[in-house]
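Note that one protein chain of the assembly has been removed; the remaining protein chains are unaltered in position.
Then we have subunit A:
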Amino acid sequence: MAEIRDLMIKVPSIRHQWLTFLAGHGLQDFPPAEVAGVDHVVGLYENDRLVGTGATAGNILKFIAVDASTPPGAYFNQIVSELQSRLAAAGQLHVMVSTKPQYEKSFHYVGFQTLVHTHWGVLMEAGTPTITQYLQGLSGATGTIGEHRSAIVMNANPFTKGHRYLVEQAAMQSDAVDIFVVSTDRSLFTTAERLHLVQTNTADLANVHVYLGGDYMVSYATFPAYFLASNDTIINYQTTIDARLFRDWVAKILHIQTRYVGEEPLSHTTAIYNQVLQKELPPQVQVKVIPRLKVGRTIVTATQVRSAIAQNKLSEIRSLLPAKTWKFIQIHQTELETRIKKGMTIRGN
């Protein structure tokens, strides 16, 4: 039987062998950042010959490629099983994969469920909690009949007066608002900090509920281009997956009728995302684009806040921030500067 080995792809000769194998299976020309984001890579060997490979990045399976085997599927199952067992041993029982439509069936046979299907790609998940379990586990997110429920997905890196304005607009026009804070922890402000600032800055709004978006809303699984520099084709594809996931699962199960987004004059990626949401969500879910809040002549953006922190010019951004965010930044200024110095990007999102 074929044998699993760890592949140390930092070693140039092993990396070369691995990339050649992937290229032989049609996997090539991916952004270097995607390889750098990988946690573990395994190789499957039959008599010292590489016959399969697979990798994990967080709880996402990546770079899966196998030779044809007898019986068919044996190599594939062995790789997927090994990666799942390793993630389970590390306490991660929920696994996702974004793959080409021709591999959908193979993943079905090993217990994966399709979340979104498009012509170019498929998003699938296995294990537990499932998307249904995640959504049903959100307390207070179950709507009542006749209620107008809205949702906002935000990274809030960090929460500004602009975010507050967007939430207020939604809260005024709806019976209830669900805010989903991006779970992926790749921003200057950590996920815990971002969540905390959204919660404290909206605590006075009785009809607003705040949750983490889990693996499903602008996550590293649905929309990696939000976190990695990517070209427009990739952004278009990933935002379509993200939008359909929201439309067909989140909005459907939680009875959300409207999604609010901030108008996006500055970030290219987010601008495409807004366009795709407007194309994909209706008629099931309405999209309301709210013009950006201005303080004086400045459009309020979190990007500005981060760059002011990097340049040690806090006084410039005080007017853009609610009191609680301002206080938080003052207290944690040194720590935030250290993160930027250590290489945390402040551009992008």
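In the analysis below, contacts are C-beta pairs under 8 Å (C-beta built on N, C-alpha and C of every residue); 3 or more make two chains touch, one makes a residue touch a chain; residues count from 1.
Following the convention adopted for this analysis, contacts and distances are computed from a predicted model.
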| item | value |
| --- | --- |
| Protein name, per the UniProt record, of whichever chain is missing from view ("Citrate lyase acyl carrier protein", "ABC transporter ATP-binding protein", "Formyltransferase/hydrolase complex Fhc subunit C" or "Urease accessory protein UreG") | "Citrate lyase acyl carrier protein" |
| Identified contact with the non-displayed chain, of A:Asn59, A:Gln84 or A:Gln238 | A:Gln84 |
| Identified contact with the non-displayed chain, of A:Val110, A:Ala229 or A:Ile331 | A:Val110 |
| Residues in subunit A touching the chain absent from view | 71, 74, 77-78, 80-82, 84-85, 88, 93, 108-111, 126-129, 133 |
